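In this view, the complex is presented without one of its protein chains, the others remaining in place.
Let's turn to chain A:
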Amino acid sequence: MKNLNLASIAGLMAIVLSPVFTSFTVTAADKAEINTVATLRDHTKINTQKEPNPIPKVVNKDIKKARNYPMQPPVIPHTIRSYEVNRYNNKCMSCHSRQRTEKSQAPMVSVTHFMNRDGNFLAEISPRRYFCNQCHVTQLDTKPLVENTFTDMHSLMKQKTANTKEH
């Protein structure tokens, strides 16, 4: 138990302090010329216009991606070019609504979308869930600008059991 606590404290410290460490190294190493903050400008000098990067394509494979954590809004596995979601109509719901899924064979929006903020179920999706793109986004076929070091809970737990077995 004590071991565990120590480990988690160390972990927290690392998370809290890491931005501080990295910013130290940046200011120390290249105060002079290169701006190492990752931006779309790719170290282009401030007084020159950068050649724009090619626009990446939207992934349109229609294959569901695993979620990184249970509450994650699933990402959209297809293009949504010209799809309107506004006060007049909602193109997403023309396939994903309860009534339309039989014809479209698309997954239905989850039941949480029918709940109002008091947890009561409505007959239609709740107004607070109306604008799909607030939570759901398409994916681009490109390299991420910044490396993502996110580790999901499942992998963490696995690691932990492996570690405790070693001891």
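The rule is simple: a contact is a pair of C-beta atoms (placed from the backbone, for glycine too) under 8 Å apart; a residue touches a chain by one contact, two chains touch by 3 or more; residues count from 1.
The rule we apply is simple: contacts and distances are computed from a predicted model.
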{"item": "Undisplayed chain, where the name is taken from the UniProt record, one of \"THIF-type NAD/FAD binding fold domain-containing protein\", \"Cytochrome c-type protein\", \"Cyclic GMP-AMP synthase\" or \"Transport permease protein\"", "value": "\"Cytochrome c-type protein\""}
{"item": "Absent-chain contact - pick from A:Thr39, A:Gln72 or A:Asn89", "value": "A:Asn89"}
{"item": "Residue ranges of chain A at the interface with the undisplayed chain", "value": "60-63, 78-79, 81-82, 84, 88-89, 91, 93-94, 100, 103, 105"}
